[in-house]
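All protein chains of the complex are present and in place, except for one that has been dropped.
Then we have chain A:
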Amino acid sequence: MQQREEKQLDAAVESLASRVAHVKNALHSFIYKLENEYERLTWPSVLDNFALLSGQLNSINKLLKNEKTPSFRNQVIIPLLLSPDRDEDLAKLTEQRVPVFSHEIVPDYLRTKPDPEVEEQEKQLSVEAARIGPEAAQKQIQTLNKLCSNLLEKLNNPRDDRDSESAAIRQNKPSFNPADTNALVGAVAFGKGLSKCRPPGPVAPGHPGQGPMMSGGPTLQQVTIGGGSNQQAGMGGPVAPQQQGQPGKMPSSIKTNIKSAHPYSR
């Protein structure tokens, strides 16, 4: 019976020590990050570190609550020998944190009760709680629970509402226009709007846009003329023969067409 308890105690202490070592390592790396890399640190990574610590603390709690763990409250640690001399073995064990096992460190490291100030505060709080009376306390508990659940609901559910709001906002500011896409693809694929044979329409006034005239020969542009794209507004039929006529007349017809088929007037 004794042996089993001893074995259980040993196992529990060992696993507790290993989990505490994990927490220590996590804290160590977190502090290092905070001290040295604070310029590059982002809030999500800080949150990750906190989450890691919280998970580790949780696992320690679970271990302590485990049925197989004997109650540590029943164990007592009594220092047998205190000396102000430096103890090398202890220093090595604790990575130079506790070089001396003396009267100064005992109250901190072997403490089982809370600090005196904390104890005072706890006593005051329990006096206060007793003074209020059970019904008032119950009411306060209920209000707190209701507030918490309301907040949780707000955080969890209207993600849908928020999404539809943000979707509406996004719709008000579209970042692309399918008509433009089609126009650009047409231009790249077969020169819609780009032919040497100047189509009437999107020509800036003041740029005569006269180049060597098309000396005949079928072109891609003429294939699209039959299709009636909006550049042809007001000017049916093949464009080339007209341009081979009087170049001087072009400016006036271009101007009228600009009014009717200007791509930028949206």
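Quick note on the criterion: a contact is a pair of C-beta atoms (placed from the backbone, for glycine too) under 8 Å apart; a residue touches a chain by one contact, two chains touch by 3 or more; residues count from 1.
Keep in mind that, in the parts below, contacts and distances are computed from a predicted model.
Q: Leaving aside the chains on screen, match the unshown one to its UniProt name from "Mediator of RNA polymerase II transcription subunit 18", "MAGE domain-containing protein", "Outer membrane OMP85 family protein" or "Mic1 domain-containing protein".
A: The chain we cannot see is, by its UniProt record, "Mediator of RNA polymerase II transcription subunit 18".
Q: Touching the hidden chain in the complete assembly: which of A:82, A:125 or A:184 does that?
A: A:184
Q: Contact with the hidden chain only, please: which chain A residues?
A: Interface residues of chain A facing the absent chain: 170, 174-178, 180-196, 204, 207, 209, 211-212, 217-221, 223-224, 227-229, 263-264.
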